[in-house]
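Here it is, the structure, as structure tokens.
Missing here: one protein chain of the complex. Every other protein chain is in place.
Now for chain A:
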Amino acid sequence: SFNPDLHCCLHLATPVLSRISPELRPLLSSVVRNGRVGLDSTNCLRISDLKTGCTSLTPGPCCDRFKLHIPYAGETLKWDIIFNARDPELPPDFIFGEDAEFLPEPSELPHLVAWDAANPECLLQLVKELVQQYHSYQCQRLRESSRLLFEYESLLQDPQYGLSMEIYAGRKNSWTGEFSARFLLKIPVDFSNIPVYLLKDTALDPGEDVALLSVSFEDAEATQVFPKLYLSPSIEHALGGSSALHIPVFPSGGCLIDYVPQVCQLLTNKVQYVIQGYHKRREYVAAFLSHFGMGVVEYDAEGFTKLTLLLMWKDFCFLVHVDLPLYFPRDQPMLTFQSIYHFTSSGQLYSQVQKSYPYSPRWDGNEMAKRAKAYFKTFIPQFQEGAFANGKL
């Protein structure tokens, strides 16, 4: 699953790297610092279990073998990479975890064929090529289930999804002996028009904004299917938080080639709502400033999520705080009227909230401002009366 803490990875890497034999360090540095191998760009590659093949008399640092953790299709592959510190020019050997049957063809690995220890990127590129081979190997294994093979092949046909898939036709379920597989797909949604202010709050390195759909098939007949949506943290935040991850249940008897576009559409719609919401809020604020602008107190000049006005009626001043929701105009802005002069009996500011006043999402900003003004005129007298009756001066 996603590891949101990219910084943690880089932080841990540094002491690890210092134990590696100096000649090998640049190769590993590329892997750990820049290495994003698969679809899941929020997870970095990790190194652990450093060992050395040298004798104990060799002065350190001289570690030349380690485990590389590679996020792939929602799993983490743990591959042993074995160099020889005494002969750092040579390419490493690999042990592919428990995947004893994964036997990549060396001639199909360009960066192995032309291994260049002087190129710091060489190991990273080789790992990428191996992961591609691993993917092909996994796809082959899908042949064990004609149903899942069909899922795979039908997705492959669609250029939108076929090119960005990771398949893990994993170990059989140890209890039931059932064959299971996981598909990890990149959902092609355009996030580029999401207002920038929504994305800036996350303290994380933004990296690539990405949406990934993971679908786990717990049985070969696809009767137990569990989809899950992953969004890069800033996108999730921009779309309203964890509720943005809600997707429909996988329909029984359904298939990916129908389901995945549905999810894509859902996400695209959410993005549209959010973008539209921003522009609509901005239009609203502009219209309100136009109608009430000379009495503006403050407004959110970045996301247009709030606005406060000072109004006067018969020499009495009032404030109106307007809160604009993320999915405006579908969701109605909340109005809070506040008296300048009164407090409540518990010493708070005297105010009154209105959530359901005359409103239509179909009105444009100008119309909303006009209607709001009309509403204020009808509401203010009773608000004022209430303040003087119930508030403390």
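We take it that a contact is a pair of C-beta atoms (placed from the backbone, for glycine too) under 8 Å apart; a residue touches a chain by one contact, two chains touch by 3 or more; residues count from 1.
In the analysis below, contacts and distances are computed from a predicted model.
Chemist: Name the chain not shown, per its UniProt record: "Collectrin, amino acid transport regulator", "Septin-type G domain-containing protein", "BRISC and BRCA1-A complex member 1" or "Ribonuclease P/MRP protein subunit POP5"?
Modeler: Answer from the record: the omitted chain is "BRISC and BRCA1-A complex member 1".
Chemist: Of A:D49, A:D158 or A:E302, which one is in contact with the hidden chain?
Modeler: A:E302
Chemist: Taking the entire complex into account, which one of A:L90, A:L163 or A:L349 touches the absent chain?
Modeler: Only one listed residue reaches the unshown chain, and that is A:L349.
Chemist: Of the residues A:L266, A:A286 or A:M334, I need the one that contacts the missing chain.
Modeler: A:A286
Chemist: Considering the entire assembly, which residues of chain A contact the chain that has been omitted?
Modeler: For chain A, the residues touching the absent chain are 195-197, 199-200, 279, 282-283, 285-287, 289-291, 293-302, 304, 306, 308, 310-317, 319, 321, 338, 340-341, 343, 348-349, 365, 373, 376-377, 380, 388, 393.
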